[in-house]
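All protein chains of the complex are present and in place, except for one that has been dropped.
This part shows chain A:
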Amino acid sequence: MPAFPEAASSAVADSQLRHNLQKATGTIRRKRAEVVEELDDWSDLRAAGAAIKAHTLSHLDEYLERFETAVTKAGGTVHWARDAAEANRIVVDLVHATGETEAVKIKSMTTQEIELNDALANADISAWETDLAELIVQLDEDTPSHILVPAIHRNRAEIREIFRREMGVSGKPAPADLTDDPADLAEAARRHLREKFLRSRVAISGANFAVADTGSLVVVESEGNGRMCLTMPETLISVVGIEKLIPSWQDLEVFLQLLPRSSTGERMNPYTSTWTGVAAGDGPSAFHVVLLDNGRSSALADEVGSQALRCIRCSACLNVCPVYERTGGHAYGSVYPGPIGAVLTPQLRGTESDVDASLPYASTLCGACYDVCPVAIDIPELLVRLRTKTVEEPKRRGPRGLDVVMRGVGWILGDARRLARVQRLASWSGSWLGKAGRIGRLPWPASKWTNARDAPTPPTESFRSWWQRTRGGNS
């Protein structure tokens, strides 16, 4: 995976992608703003959401133990996974134990994060995504590009092509006369998925929330496909990040208001499903929770960075991010794109690779993400902190060009006389650099600025020398 600037560069050049993204994020952005505006206690709700999450994270060990006890008492089994490989192995073993070779899946970022579908495929288990957008992405052998709307980078015409081309390969084919009308596309998906719902005996999910007191898991969704997965199969396996814990059932009231308004711009999401252990004659007869760490406890150890673990995956920050709007999610090289991805991914994966080290710089620090975050994660502050960490980490290579420049400029700006000398140099160069007050194309590295933008010509006199000339002695 290339670093963000390279990946973003090709994304920016794709005008169809930019059009699809601008349209989709613009629509969700407006809807969100309207429904948030309706609540006069939004800032209180936001503060409550942040406080509940912060409290839970600072006592996570206790709440995890409480959760495990409650799940076990309700007839479920808790498994602990340190990393992706361990989690995948646990899930594969659980599916093998049922003797089944396929499973239906509820849309889940956690299973995307650990690349569970690939691990299952390697173990000859077919995992079928049942969320409409995830289905589109899976059929196209693509990867999600948005937390909430994984196929946001596709338009209707493209989706019709994918359905016609791919549905027949893995199940019920799309009708020959399929149009790109949304209702038509949804109907084709419904028929394709129904066959899988009726056949599958194993379901795999994530969870939006895990309630410590009762051992309950919660999934919110729009389509109801998740509910089919939760009720029809015999075995249910839920892979849940340890940061999804909340203390009590009552805390849900805050998040069930914050989440749908922030994510889909709805007052309430159409389906909220909760499940606790097993019950004879009702739903799955075997229930497993895989609690996943995968870098979370190291993120938790950072006193400022741990804020990112409050995230409830609403994706409001993606929808307002001007950088995301131009690049889409794939440029971020992670299942968590956009502003939250830029702070979460380097914390979960570290900053050793080029892509992970470039992510904290994938922002103008405009602050729009912080304003919309329903749990008040100060993303700009985290970005700056991660940039500092990246710079101060021991280098793999020798000093880079930027290090030398930054050190030099820092030295100049540490003293007014040094700055004045540079200004005199700038004024002198300005007298021959540009004729009409603008500088056109310049060689590298200035080309990074001047390839598509003119640069201002330095003035013949700095403010400082004007002040001294006209008011000398004032100060």
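Simple rule for what comes next: a residue touches a chain if its C-beta (ideal position, glycine included) is under 8 Å from a C-beta of that chain, and two chains touch if they have at least 3 such contacts; residues count from 1.
By our rule, contacts and distances are computed from a predicted model.
The unshown chain of the complex is recorded in UniProt as "L-lactate dehydrogenase complex protein LldE", chosen from "Urea ABC transporter substrate-binding protein", "Glutamate transport system permease protein", "L-lactate dehydrogenase complex protein LldE" or "Cell division protein FtsW (Lipid II flippase)".
Residue A:5 is the one among A:5, A:75, A:247 or A:283 that touches the chain missing from this view. Touching the chain that is not shown, out of A:156, A:172 or A:326: A:326 (per the contact rule at the top). Although one chain is not drawn, its touching partners on chain A can still be listed: residues 4-5, 8-9, 12-13, 18, 322-323, 326-327, 360-368, 370-371, 384, 386-392, 402, 406-407, 409-411, 413-416, 419, 422-423, 426, 438, 440, 445, 448-456, 458-459, 461-464, 466-468, 471, 474-475.
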